[in-house]
Each structure stands twice: as structure tokens, then as C-alpha cells.
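And then subunit A:
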Amino acid sequence: MRGGALPLFAWGALLLVLLALNWIWTGDAIQVGSFAFAALVIIAGGALLALRSREALRGGPPRVSRTRESVPQTSFAAVLVGLSVGAILFGLTFGRFIVYFGAGMLVISLGRLALELRAERASRRGTQDGPQDTGGSARAGEGRPG
Partner candidate 1 sequence: MTTAAPAVHGPTRIPGVLGALTSTDHKRIGLNLGLLSLVFFLVGGLFALLMRAQIAQPDVQFVSDQTYSQLFTMHGSTMIYLFVTPMALAMALYLVPLQIGAVSLAGPRLALIGFWIWLSGGLVMQSGWLTGDGAGRDGWFAYEPLANGTNTPGVGQDMWVIGVMLAALGMTAMAACVAATIARRRAPGMALLRMPVFTWTALVSVLMVVASFPVLILAMSLMYIDRHGGHIFSGFNGAIDYQDLFWFFGHPVVYVMFFPYLGAAAEVVAVCSHKRWFGHTAFVASIMAFAALSMSVWAHHMFTTGGVTNQYFAFTSTALVVPAGIEYFDMVGTMVGGSIVLRTSMLFALMFFIQFLIGGLSGIFLASPVLDYHVEDSYVVIAHFHYTLFAGSVFGFFAGVYHWFPKVTGAHLRDSWGRIHLVLLAVGTNLTFFPMFFLGQDGMPRRISRYPAHPGWGTLNLLESIGAGIIALGVLSFLVNVVVSLRRRQPAGDDPWQGHTLEWATSSPPPAYNFELPLPPIRSYAPLLDRRHEQLDRAGASP
Partner candidate 2 sequence: MVQVGLLAPPGALVDTRHEYDHLFSIYVPIAVAVFALVVLAIGFAVLRYSRRAPSQAARWHEHNRLEGGYALALALVVVFLLYLTFSAEHRVDTVAAHERPALTVDVTGAKWEWQFYYPAYGITARSGTVGRQPLVVPVGEAIRFNVSTIDVIHAFWIPQLRYKRDLIPGTTESATLLFDRAGSFPGQCAEFCGLRHADMVFTVRAVNPAQFAAWARAGGKGVPS
């Protein structure tokens, strides 16, 4: 985590400089708009990291951390989510029924994904004293974020 937001802010600042130059030099609404969007995404990403942990704003090497992060092994639900998004958009060109099929699949797979994430959170709470098998596909591991 340590310093994670710094490159985003640094790069975002560079984008802002070039954006300002673009604004002054061209004054083109679409150009300034898309450029501003890009800068915003990067700066918002940095802000998000900083909000989660103030560490993200501090320089220097990350230290050993005690927080546990879960490391899933496999996720059927994620595969299904990806495929159903593909199916929905493919259906637009091929036939309505695939859109409906994909939408149905998306709902189911998002549900499964939620279950997976919940099992994972439960297992993380359960492993405060050490790792244990939760029977699900998710596994808790000791992540080492800074």
C-alpha cells in the first residue's frame, strides 16, 4: 500500500499540465473533455487508494504487514460473468434471445460471485488465528500489502 497513490498523482499532474496546454492552445471541447476524463480517472484512482489508507501517500519502502488478504484459487462465477457480458453484446448483433440468455446468466453468475466473496470474507474472519479450509473455492492467505 505504501506510496501506492504517488505515481497516480504524479502522472495525473503531468496530464493536467498537458491538458491545460491543450485547453489554451486548441480550446476544443471534445479534446479537452476526453483529456479531462483521462486525468480524472487517474487522479480519482489515486484518491481512492489514499482514502483506503493514508499509507498510500507516504514514500519509502512498504513494511511487513499483518493484514490478511484472501487469495482465491479459482472462480467459476467470474468466468460466467465475463461470458455473459460477452453474450449480451454478441446478442445485439446476432439475435435478441442471446441478449436475454446472457442477461439471465449474468444475474445468476453475479449471485454466485457474491456468494464466493461472502464465503471468502467469512474464511478471512475465521483465519485470524491461522488458515483453515472453508470448503469453498476461496482461500485465505496472508497477503503482504504495505
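A word on the picks: all candidates are chains of the complex that A comes from, given by their letters.
By definition in this document, a residue touches a chain if its C-beta (ideal position, glycine included) is under 8 Å from a C-beta of that chain, and two chains touch if they have at least 3 such contacts; residues count from 1.
Note that the structure is a prediction, hence the values are computed from the model and not measured.
Trainee: Hey, among 1 or 2, which one's touching subunit A in this complex?
Mentor: In this complex, among candidates 1 or 2, subunit A touches 1.
Trainee: Which residues of subunit A touch candidate 1 in their complex?
Mentor: 1-8, 10-11, 14-15, 17-19, 21-22, 25-26, 28, 30-31, 34-35, 37-39, 41-42, 45, 49, 56, 59-65, 69, 71-79, 81-83, 85-87, 89-90, 92-94, 113, 116, 130-131, 133, 139-146
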